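Removed: one protein chain of the complex. Kept in place: all other protein chains.
Here is subunit A:
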């Protein structure tokens, strides 16, 4: 009844149970975090805009992204993955989401940022629908926890428009 094996078993079971409970409480506590994120994206320039030989439109643009995601960080947050996607509708596709830029915010101190950048990933349409196209720029973020549930949310910014002709 009081052999080494039984005691080891009891200690390990107890330790694992406590660890599991603490992990779930840490994850649940994320739900009480009230956040107030802000973001602003300016399209400064259309660098070039052309039709690829295979018929798909491609555009290169320069953006100014500023955001404050400091309120997304809690004690259970490992990092926040943040990205900007262009979102638009075409006759063929109900939704197109093209990621233009992304970054990893490793800590709260880095979560209020400002960056001047061209698109990191190619902005290519499926087809030739981009001339004069209205599109949204959406700042998405994905909160990656130390343990438990992951969270994601976004801020949609509307009213961007591509030029009517290639350049």
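Just so it is clear, a contact is a pair of C-beta atoms (placed from the backbone, for glycine too) under 8 Å apart; a residue touches a chain by one contact, two chains touch by 3 or more; residues count from 1.
By our rule, contacts and distances are computed from a predicted model.
Looking at the choices "Putative catabolite repression protein creC", "Signal peptidase complex catalytic subunit SEC11", "DNA-directed RNA polymerase III subunit RPC9" or "MMS19 nucleotide excision repair protein", the name in the UniProt record of the chain not drawn here is "Signal peptidase complex catalytic subunit SEC11". Considering A:78, A:116 or A:161, the position touching the chain not shown turns out to be A:78 (whole complex). If you put the hidden chain back, the residue from A:50, A:126 or A:158 that touches it is A:126. For subunit A, the list of residues touching the undisplayed chain reads 5, 23, 27, 78-79, 81, 83, 85, 91-99, 102, 104, 106, 121, 126, 140, 142, 144-150, 152, 154.
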